[in-house]
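Structure, as structure tokens:
Yeah, one chain of the complex is gone here, protein chain that is, but the others are all in their spots.
Our next item is chain A:
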Amino acid sequence: MTQNSASKLLNRDASQDKKTCGNGFVKSHCLFQQKRYRRPAEKNHHASCTSLLYNKLFVESFEETPLLVAVLTYMGYGILTIFGYLRDFLRDWKFEKCHLAREREEQKDFVPLYQDFENFYTRNLYMRIRDNWNRPICSVPGAKMDLVERVTPDYNWTFEHTGKVLKDVINMGSYNYLGFAENSGTCADAAAHSTVKYGVGVSSTRQEIGNLDKHEELEKLVARFLGVESSMVFGMGFATNSMNIPALTGKGCLILSDELNHASLVLGARLSGSTIRVFKHNNMQSLEKMLRDAIVHGQPRTHRPWKKILIVVEGIYSMEGSIVRLPEVIALKKKYKAYLYLDEAHSIGALGTRGRGVVDYFGLDPSDVDIMMGTFTKSFGAAGGYIGGKKELIDYLRLHSHSAVYATSMSPPITQQIITSMKCIMGKDGTTLGQERLRQLSENTTYFRRRLHEMGFIIYGNNDSPVVPLMLYMPAKIGAFGREMLKRNIGTVVVGFPATPIIESRARFCVSAAHTREMLDTALNAISEVGDLLQLKYSRKYRGEESSCFSYLESHQD
């Protein structure tokens, strides 16, 4: 099992510590050495070298931005900035109507209420392509959804509903990994039944009188699902992180959090008052160096030892599509005696042969992870979050978590939806529906990623992650891609700066088990068409045909 291989690695390394080479050079004691030579063309594209810890190939690729594309992207942002300044000037001199909040004339001499420059980006860039976000959906967000059609008479400053509904738009943006976002079937019937029995609202917090027997049943089920001793559920996924990390760490503790951690983890870490140090995304050498520095030097001024060191990582990072290197993190945590907080918001139900998340995907022991957190929003079609771990930990959280004391507990129909869908995934409802969906999801993921790769797009992330970011790079293409896809009846999510680094704007697809092969093919054909139209096929690897510029040269040589 991987536990033995991890301990083998640690023991082997311990004996290596004592040796010094003949010329007095002491080998570094680090578990994971920095590699001397990195191929400059790609970062992180390698099957893991510490193959003792991994039971399968770990292939992640983040192809680097082509230089020409980067230069054109900066040019695009430069032109937008110049036009932004021009438009601001016109608005200031009243040549153009100003749609924004302005101070009253009488208050012009006061200290300014609005910071003009901080809204520059919103006014001049975001407003131009605002119709790609906040689109109202008027059906269940399953594999296909209905969108309300909007038109804008004044370039996205205001929207009007035409009254028409765009039907059956293929949904490539919802976190619907196992397809449980549906309004018919066993889950929906069970949820409706429990609404009839319990009502919809709970009207209290967990500690007062909002602790339903359904919550207890769900917590036992979640604990069995994850393979941990005990678990606790909360009404909101974001609040699970932001309300529980302060209960676990405090002043004098150290939180080592990944660069690309979600806002809820960042907020929870800040609220706790611990020292936060950020290590490079999924980079085990960076994490190890930080752990060593922390243990050797202790707290900043006093050099006292840290009370606790908590490593906070996510299972799947939703913007990059990368999977955490969990075996290496666990090996490090055991060596340096730190605690591990694993946020499986996107990976629970979506990874692993039995759907138990990233721990199942790597074949590790759940008791190695101290705190397993996850959300029910993504794969279970409900809302809320959970934390699983040892019984003492969960009992402590029941008393000390802000969410338990102050926040309303989970609503009964949602609780029932999670119970039914979790039983379905585990196979406890007597059907093989769960297994089929898991298999369908992993097939869809592999197919979708392979086809996009063959078409020549730059895709980030691990080959097994159902989150597929497709790189767009240029600011104009963000808006163009979203609109063109909607014209072809496909709903996508696009993200730009400052949510991503300045040149790495992307479109993010979420593959679902509810997508049939035909839907994926339709989507892929549309993506390919839009990719040709907008020239998005930047990839230099695995091209299906010859690159077009070479064939141009060849055809003109004779």
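One rule holds in what follows: contacts are C-beta pairs under 8 Å (C-beta built on N, C-alpha and C of every residue); 3 or more make two chains touch, one makes a residue touch a chain; residues count from 1.
Basically, contacts and distances are computed from a predicted model.
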Chain left out of the displayed complex - its UniProt protein name, from "ORM1-like protein 3", "CDK-activating kinase assembly factor MAT1", "Large ribosomal subunit protein uL2m" or "DNA-directed RNA polymerases i and iii subunit rpac1": "ORM1-like protein 3"
Contact with the hidden chain (one of A:V59, A:L433, A:I502 or A:L534): A:I502
Residue of A:L260, A:I295 or A:M426 touching the missing chain in the full complex: A:L260
Full-complex contact with the absent chain, from A:Q107, A:T122 or A:T516: A:T122
Interface residues of chain A (partner: the chain not displayed): 64-65, 67, 69-71, 73-75, 115, 117-122, 257, 259-261, 263, 266-267, 270, 278, 317-320, 495, 497-503
